[in-house]
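A single protein chain has been removed from this complex, and every other one stays in its place.
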Amino acid sequence: MVDTTMEKNPRIGVFICHCGTNIAGSVDVKGLVEYAKTLPNVAFATDYQYVCSTPGQKIITDAISEHKLTGTVVAACSPRLHEPTFRTATKEGGLNPFRFEMANIREQNSWVHMHDREAATEKAKDAVRMAVAKASLLQDLEVKTVPVEKAALIVGAGVAGMQAALDLGNAGIKTYLVEKNPTIGGRMSQLDKTFPTLDCSQCILTPKMVDVYRNPNIELMTYSEVEAVEGYIGNFDVTIRKKARGVISMEEAEAKGIKGGGCNGCGDCEPVCPVIKPNPFEMGMKPRKAIYIYHPQVVPLLYTVDFDSCIKCGLCVEACGEKKAIDLEMMDEFVKLKIGTVIIATGYELFPVEKKTEWGYKQFDNVVTSLEFERLICASGPTGGNVIRPSDGQKPKKIGFVLCAGSRDNTGVGKPYCSRFCCMYSLKHAHQIIEKIPGATPYLFYMDIRSFGKMYEEFYYRIQDEGAKFIRGRVSNILEDPATKNLHVYTEDTLLGRPVDVELDMVVLAAAVQPMEGADTVRKLFGVSCSQDGWMLEAHPKLNPCGTTTAGVYLAGVCQGPKDIPDAVAQAEGAASVASIPLHRGFVELEPYFAQCIEEKCAGCGMCVNLCPYQALSLVEKEGRRLMQVTEAKCKGCGTCGGFCPGGAIWMQHFATPQIVAQIDAFLLGGEQ
Amino acid sequence: MAKAKGYSDPKMEEKLRDRYYYRTDSNPEFSKRIRDISQTVSHMCYQCGTCTGSCPSAPRSSYRIRLFMRRNVMGLEDEALTDPDLWLCTTCYSCTDRCPRDIAPTDVIMAMRNLAAERDIIPVNFLKTVQAIYTTGHGVPNNDVNRAARQRLGLEREPPTVHKYKQYLPGIQKILDHYGLKARADKIVAEAEKHA
Partner (left out) sequence: MREYAFFLGCIAPNRYPGCESAAIRTSRKLGIELLPLEGASCCPAPGAFGSIDLKIWYAMAARNLVLAEKMKKDIALLCNGCYKSIWDVNHKLKHNDELRDGVNEVLKEIDMEFKGTIDVWHLIELYYDPKIVGVDKVRDSVVHPLTRTRIGVHYGCHLVKPKKEHHFGDSENPMWIEELVGALGAEPIQYRKKMQCCGAGGGVRGYDIAHSLDITNEKMINLHEAKADAVTEVCPFCQLQFDRGQIEIKEKFGKYWGLPVLHYSELLGLAQGMSPAELGLDLHAVDCTPFLKKIL
């Protein structure tokens, strides 16, 4: 039953923060205090250097009892920063914490009107007056707690998703790891070596892949995608689409009663398949069949049928024989999961660098991308680790590396941001060709070498010492000699101040990175925002880098912005840690900003029910009447229903009509009664 | 900050001249005017060298478009406007097409040339085009050999431009006179020819 009564004789305390000179530098704080004292219902007003400090909070607590306050107003920074602080102080003073109202006079005032003290002060007065008007009408509210499902979902099983899954699994949490590809491992499994340590990427990654597979708390769902998401922190209802892979595992076979059946990865099916397609894991440089695995170390070791190209000839089914692992009539399945918290780790792909036509990718045979180069130099790659020129299979002796290939580009074609790991992997590539091809010379065309990580600058030193040539100039264009298929790379050696025409055997473009295809769909399903560069938006760039604005949804790895492996893993561990907090705690507190039905006024028309974007409203029979009822845990307090209800029968807690009207009046009437 | 060292031998003075860059060397107004005239974000150059690498004039001369972009950012007005290389840009716009910062360096050069012209630094050939347009309406006017050729091809001896319709010439001259361009051109050309 909703309580719409409000304080009869409000006594409000106003606390104005200097924030050092952040506010006091452009707002007349003393004048503001004097002004506040003149406002109706204000029983006490004061200012302090830093109201958020311990002594600052004590001023609030003390004033509440001393002046018998019924509500508090702090005029300071954004509520996103210190609302919890001041609520706590209000509570410690003996008031309900929701009797507190904050006026933002920093982000929305002093910082933007730095050079107009007079107007900034006037605006601050408006903000304080409005806050006082609302605070006078605030009610006691109780925080709602809801139980949390002790299960986590991780979307994307690259190195970040795997690390997060391992951390959560090892902490005893049931973890679903969903991966759209047939195998886990992600981008890292495509890399040959990693900088600056030159570890073999697969050698350090495959043990983790095996761990993920073996961990009893991790449920792997490969070749699967998130289909639908409902619910809220602690209680997400997630539907997973298990794409038809045409092959059943040994466990699935056993469940079906096929003794000793199911796919054991023997590979008998593959040679008989007549369909040949490019293998995306090898960047299309190696063929695969319509029934395939990406590479020998896939996890799970389970073949997949590409139904887009399968001609259903049935040869594979024959070859599989008694194992009966192949089902060419398999359909997609949907699995519903109950999830407490979610980590998104959808990773990246390369920017389509052929759009920068001046570099000739997809026009000239011997211009390749960095990921193609990773496969070419990888011992398990399409050439067995022999770097060759695509045009003639010859060993290149002079190889160019074009850095910032599409990064730091404001033309609208490329990406404005720095892709952050290209400098370092290009140094690594340079090292690798020096090591693998006797007499080879790498030429690195760069604007800046950004070697910011631990042992990175030392790595740069080492590669320079090994004989790599560094030319400080962004590549203007690349032309192919039609006879030799050699490439002429044009730029300026900006340090010599001379234009340069270097003839090279092969050129590797360190292409910019962009969010993975499909990441946007996942992002929207979980209600996560994206920053203007297209990557997913963290809750705070410095102080909440793993969180999002959706409670219970966290980010790990490159989906939040370009990161190298150490950073991706570090963020994954961070995300696993924050994602586990509500799971271990067992409950979450919800801000009580729920819609409530004023039953006397509700006509039971039900129009609000369909308007609610969160399915939080329903119609119920009560004492012979039809009434609207709110499922509080689902309600986000958006106000859609409250604004619409023709009978004014919906009460938005903490944002109730009288409270908002009071604020508007206070603003428009300029303090006149 | 003493820039002149007071050596008696001017050659020695020049050889050992102070080559520091001083803040006073910079004229911020220069960069602003360049930006206004060129209508491009000329101050956003990060000196990557894409422009020079694209430039057909760079490999055969000391002309470096990147250097002019730098002079613009640093406000080195005199150095930019008095450098004879300023006039070696063929305005091919290759740098503009490729600039990752989406600047039009070609238009920066054009703006610099406009500012040099304000100081009467303009190569004579540019002004002769102006004179020709003032007198005939065309930068490359008709001549008798061509008139004969036109006739042979079945064309009128004068093309149907201001060449044939001479009543349009005063309008053209009025526009040029509005800016006093013809008078300036005559003066600078005469002076240059006197020196030559």
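Per-chain residue numbering starts at 1, and chain names A and B are given in the order in which the chains are listed.
Throughout what follows, a residue touches a chain if its C-beta (ideal position, glycine included) is under 8 Å from a C-beta of that chain, and two chains touch if they have at least 3 such contacts.
Fair warning: this is a prediction, and the values are worked out from it, not measured in the lab.
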**OP:** Touching the hidden chain in the full complex, which residues of subunit A are there? Just list them.
**Re:** 357-358, 360, 363, 477, 479, 481-482
Subject >> Residues belonging to subunit B that touch the chain removed from view >> reply: 37, 39, 56-57, 60-61, 87-94, 96-97, 104, 106, 110-111, 113-114, 117, 122-123, 125-130, 132-133, 137-143, 146, 149-150, 152-155, 159-165, 167-168, 171-172, 174-176, 178-179, 181
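Everything that follows uses one rule, which is that only the chains that are shown with their structure count from here on.
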Original post:
Where the CA atoms of subunit A average out and where those of subunit B average out, how many Å apart are those spots?
Top reply: 51
Subject >> In the complex with subunit A, residue positions of subunit B that touch it >> reply: 44, 46-55, 58-59, 64, 66-67, 94, 97-102
Subject >> Touch list for subunit A against partner subunit B, complex >> reply: 358, 404, 408-412, 414, 447, 472-477, 490-494, 497, 499-501
